[in-house]
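In this view, the complex is presented without one of its protein chains, the others remaining in place.
Chain lettering (A and B) follows the sequence in which the chains are written, and residue indices restart at 1 in each chain.
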Amino acid sequence: MPDGSYERPQQRQFNPYSENGGTILAIAGADFSVIAGDTRQSEGYSIQTRYAPKVFRLTERAVLAVNGFAADGNMFVKKVKQRLEWYRHAHAKDMPLRAIARLIQTMLYAQRFFPYYVYNILGGIEEDGTGAVYSFDPVGSYEREACRAAGAAQSLVQPFLDNQIYFKNQTPAPGTNHPTHLPLPDVLSIVIDSFTSATERHIEVGDGLEIYVVLAKGRSTQELASIGGLQELSTRAEGDRMFVIRRDLKKD
Amino acid sequence: MDHFPTHWGRPRNELDDQYNTFPLHQRPANHTDTFANGVQRTQQPIVTGTSVLAIQYKDGIMMAADNLASYGSLARFKDITRLHAVGTSTVIGASGDMSDFQHIQRVLDDIVTDEFTAGDGNSLGPAEIHEFLARRMYARRSKMNPLWNSLLVGGFQNGKRFLAFVDLLGTTYSAPSLATGYGAHIALPLLRQSIDPNPDAVTEEAAREILRNCMRVLYYRDARSLDKYQIATVTEAGVTISDTQKLDTTWDFAENIRGYGAQTQ
Partner (left out) sequence: MSIMQYNGGSVIAMVGKDCVAIASDLRLGNQSLGISSNFEKIFAMTERTYVGLPGLATDVTTLHEQLRYRLNMYTIKEERTMEPETFIHLVSSTLYEKRWGPYFIEPVLAGMQKTPSGAFRPFVASTDLIGCINFAKDFVVAGTASEKLFGVAEGLWEPDLEPEDLFETISQTLLNAVDRDAYSGWGAVVHVITKDKVVKRTLKGRMD
């Protein structure tokens, strides 16, 4: 008002959410699973840090990638890990992957009216030894898939994956079929290409790349031998094995 | 439970008694209605502090903040300390609402006292303090009643540096150089340039000089800043918070700027 008074009290609503950029991606093979995410965390046009992990090891054979609002993401992972620990104390074994998937849906839906603003992708090895990927929306809708991208560059990466993983719009040579699962080296190349492409065209993607690889029990690690920046996370060589590959992405 | 039998069987609200046979509001209430006046919550920051800067260097971490607490555009309190030691290996720096910061100081000091009283030989390090603050800030935002601050937590424990951020949303992150508020836009690029390639190559003198320079740059451009500031260091030796220092600044150039000083034409 001209006299300096307010017509009605000024209300500034506190917004409990933010969006912290980045992209995650997971691809399931026949007997392995690959889960990847970039490490940039941003808010608006500011890069908060060049290294904030979005991909987390849950068990010997399960990995969870979270993307969206970082505070919600970290809290959610913390709570999932806590539930898995309680499960271990109660049952003296790790929770199977499909049970973790259902647990995550329940935990997300529990917050239906104040949701975790987070897109989750769960990857790992199923009890039958197959590679699996489960993807979730923020309130717990989920499905098992062969591949999924989520986050800031989902719209850049997902159609590329449709083409390269599902062979969409490609006709097999007469008398042949497209493979239902790709070999590990091909999958790793596609993951790296996806992230370099997303980094090139999306400002919220870049800095670093973390690729988790989970191999089913008894599977050869031969194909990983020549990969640079590889680190083994599993402690026992006889069970399922887990590796992480750390690479640089462009920082601009 | 309503313990007054004369109230029993009476209508609970006006919908059960549309012809007003029982004067509802005359009925004595034996409870307080929590939502009678709505719930008042935070709001907006009132007395605020501007940027905090922090870096990792060879011997530990170093943090800087000026001494101003503003009331809107008024420079209200000019001798406020926005750096606070927690225990013997942690320092926190606060921007945002100063009353919320003082609340945080009280809570942290209580915890440090409790931990000391336990006498079990354990003490809280920077990682624990940061985790606590992150949980508390996130819990408060989840109650839609945030503590309106951006905080930097720095420290040195078990031979390792620690530096991390937490804000009113519970967002956390860590990096070799951090800044809040305008500092994140103006000073952070300068800090990253000199720190991030190799924090171990930065000596204490160099670190101090880098922060001093950034505080000066901020004082030139941030209208809510002051030329009086403090620097805290945390090393193997513990926490040191310096006395207030004054920035040396030059304003000669101002008279050549049209619209800045007195113009003849």
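FYI, contacts are C-beta pairs under 8 Å (C-beta built on N, C-alpha and C of every residue); 3 or more make two chains touch, one makes a residue touch a chain.
Given the structure is predicted, the values throughout are model-derived calculations rather than measurements.
Enquirer: Counting the whole assembly, list the visible chains that the omitted chain makes contact with.
Expert: Those shown chains that the absent chain touches are A.
Enquirer: For the chain left out of this view, which of A:Q111, A:T130 or A:Q158 touches it?
Expert: The single option touching the absent chain is A:Q158.
Enquirer: If the hidden chain were put back, which of A:A65, A:A198 or A:M242 would touch it?
Expert: Selected residue, touching the omitted chain: A:A198.
Enquirer: Touching the missing chain, which residues of chain A?
Expert: For chain A, the residues touching the absent chain are 153, 155-160, 162-164, 168-170, 193-194, 197-198, 200-201.
Throughout what follows, only the chains that are shown with their structure count from here on.
Enquirer: Hey, which residues of chain B end up touching chain A in the complex?
Expert: 41-44, 134, 138, 141-142, 144, 146, 165, 169-175, 184-185
Enquirer: Can you name the residues of chain A that touch chain B in the complex?
Expert: Residues of chain A touching chain B: 12, 14, 16-18, 20, 41, 43, 46, 48-52, 69-71, 74-75, 114.
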